[in-house]
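Here's a structure for you.
A protein chain is absent from this complex, but the other protein chains hold their places.
Let's look at chain A:
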Amino acid sequence: MNELPQQLVNGLLLGSMYGLVAIGYTMVYGIVQLINFAHGEIFMTGAFGALTVYVYILPDGTSMWIALPLMLIGAMIVAVGVAVGAERFAYRPLRGAPRLAPLITAIGLSLALQQAVWAWYPDAKSARTFPQIDGGPFHIGSVTIQTGDIFLLVAAPVSMALLAYFVMRTRTGRGMQATAQDPDTARLMGVNTDRIIVIAFALGAVFAAVGAVANGLKYGQIDFKMGFILGLKAFTAAVLGGIGNIYGAMIGGVVLGVAETLATAYIADIPGLDKFGSQSWADVWAFILLILVLLLRPQGLLGERVADRA
């Protein structure tokens, strides 16, 4: 049986997840040139926010059709709260400090958030189960799609389109573009750059929250460490697509996800490479791809469209 269509769908799903998280990295980088390493943990707290809504706020047995929008809102509130708090108390005092200071702060914040959830969230010392949508799976030709994945397939393009509209068409969005191009001039032109930066953090967190709910639905579990590796991958996706470019983040994510999946599925079939084909090598192939792309296009896949930076 030909497994290529299924593997492409697997890669697309994984990549959409990377892309949703990558947007947070790319927006913050585009505006303040900060690599927000704590973004993976913002994603993780979003997932726990959604779980809190389902387990501790809604009555038992609430239908997922009612629960899901509320969980999404819960995830966003928590993620945005954490992100804005981080911006206000961890990064803003360091604005104007050497580039390395906020970076180290971000790493410290990332560890602190992980440990805080580990220590204080009930039963978070091992993975917690995440509610699932009943029904499915769906079969389209030789491709199987899980019910939980439908959310991701719908949410990723929709939120992407909304973001594009926001950045291109609204006043605040144009303010973001201006700040990205030149913060000093933007301020002189009357753009409230502090507000713009907070909005960039908040928007990134909203996307992370959508990704977090999708992640919970897809894998059926969340844990305090889930943001670290995913954050690293999403950051890679952002660099691959051209950091600072919001479309690049999504495309970089999908390329990375598909590359990892195909490497797992097919590298082992190439004669002589059977030792390097398993999933444990998928990261290696993904990073080889990243290096190749950066050698040929140092600005990343879409990095050229500077005007779209936001």
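In this section, a contact is a pair of C-beta atoms (placed from the backbone, for glycine too) under 8 Å apart; a residue touches a chain by one contact, two chains touch by 3 or more; residues count from 1.
One rule holds in what follows: contacts and distances are computed from a predicted model.
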Self-check item: Name per UniProt, for the chain absent here [options: "Carrier domain-containing protein", "Branched-chain amino acid transport system substrate-binding protein", "Putative negative amidase regulator, AmiC" or "TldD/PmbA family protein"]
Solution: "Branched-chain amino acid transport system substrate-binding protein"
Self-check item: Residue, one of A:L113, A:A282 or A:L302, that touches the chain absent here
Solution: A:A282
Quiz item: With respect to the chain omitted from the figure, which of A:G61, A:G96 or A:P298 is a touching residue?
Solution: A:P298
Quiz prompt | Absent chain, residues of chain A that touch it | solution = 1, 3, 6-7, 10-11, 13-14, 33, 35, 37, 99, 103, 107, 110-111, 115, 118, 125-127, 129, 132, 137, 144, 146, 219-221, 223, 225-226, 228-229, 232, 235, 239, 243, 260-262, 264-265, 278-283, 294, 298-299, 303
